[in-house]
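So that we are looking at the same thing, I have put the structure below in C-alpha cells.
What you see is the complex with one protein chain gone and the rest in place.
Entry: chain A
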Amino acid sequence: MDSRPIRQARHPANLEAMNDVLVGRALTKRFGQTVALGGVDITIGAAEAVAIMGPSGSGKSTLLHCLAGIMKPDGGEVSLLGRRIDTMRERERSALRRTRFGFVFQFGQLLPELPAEENVALPLMLGGVPRTQAVRQAREWFAPLGLHTMETRRPGELSGGQAQRVAIARALVSRPAVVFADEPTGALDQRTGHDTMRLLVEATRHNGASLIVVTHDQNVASWCDRTVEVRDGLLLVPGGVGA
C-alpha cells in the first residue's frame, strides 16, 4: 500500500454536495510545540459511517473534538449542514452537541446513580421533553440493542458491553445528525468489542445518522463505509492523491 501524507481533497471547496452533513476544512490545532492537526480536510456524508484509524497520538481524538465542536480549531472551518460551528460561542456549541450530535466514549460516561433508562432519557429531558415521555422513549431503545430487562439496572450492575450499548442508546435517543465515538470498545475484550461496534454501526445507519468512529480494529473499519488514516496530524489517502 502506497500511502503518503497529503491533504485530502475529496470535494472541491465550492462544490459541497447537498448530502454532506459535516465538513471540516483545513483544520489545524497545536498544543504548545505539538502539532496535533496539520491541516485536515474531511467530509462526512449523510448516514455515512467513517472509521478513523491511526497510531496513538496521531491526532484522531483532536480531529473528533474539532468536528464535534468540543474544541475550537486554531485554523480552518467546520460546518454542519452548511452552518459554521467553529465560530459559535461555547453555549451554542454546547446546545448543538446536545441536540444534533451523539457521543459514545470509551467508558465512564454513564452516571452511576441513575438507572440505565434514566441515563438514556437524560438528553431528552435536557431538551425539555417531559420526564415520563422521555423515559418511555428511552425504553424503546433497550430491546433493539439487546438490553431487554436492563432498563432499571444501574451502570455498576451492567457488563462493560451492556454499558456501552446503553451509551449507544443514549447517543441515539435524541435523533442526532452525527454520532461521534472515540474508541468506544477500547475497554472491552475483542469479541464483545466486535459485537458492540457492529451494533453501533447498524443502529446509527438504521437511524439515518452519520457515524465517525475512532478505532484500532481493522475489522471494525471494514463495516464502515469508509476509512481514513491519520498520521502525525494529517490524513493519509490510500493509493496516492485523490480517491
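Here is the rule we go by: contacts are C-beta pairs under 8 Å (C-beta built on N, C-alpha and C of every residue); 3 or more make two chains touch, one makes a residue touch a chain; residues count from 1.
Definition applied: contacts and distances are computed from a predicted model.
Comparing "FtsX-like permease family protein", "Glutathione S-transferase", "Sugar ABC transporterATPase" or "Cytochrome c oxidase subunit 1/cytochrome c oxidase subunit 3" against the UniProt entry of the hidden chain yields the protein name "FtsX-like permease family protein".
When the missing chain is restored to the complex, the residue among A:Pro123, A:Pro184 or A:Gly233 that touches it is A:Pro123.
Residue-wise, the contact with the chain that is not shown comes from A:Gln109, picked out of A:Gln109, A:Asn207 or A:Thr227.
Take chain A: the residues that touch the chain left off the picture are 61, 65, 68, 70-71, 91, 94-99, 101-103, 105, 107-114, 118, 122-123, 125-126, 130-131, 153-157, 187.
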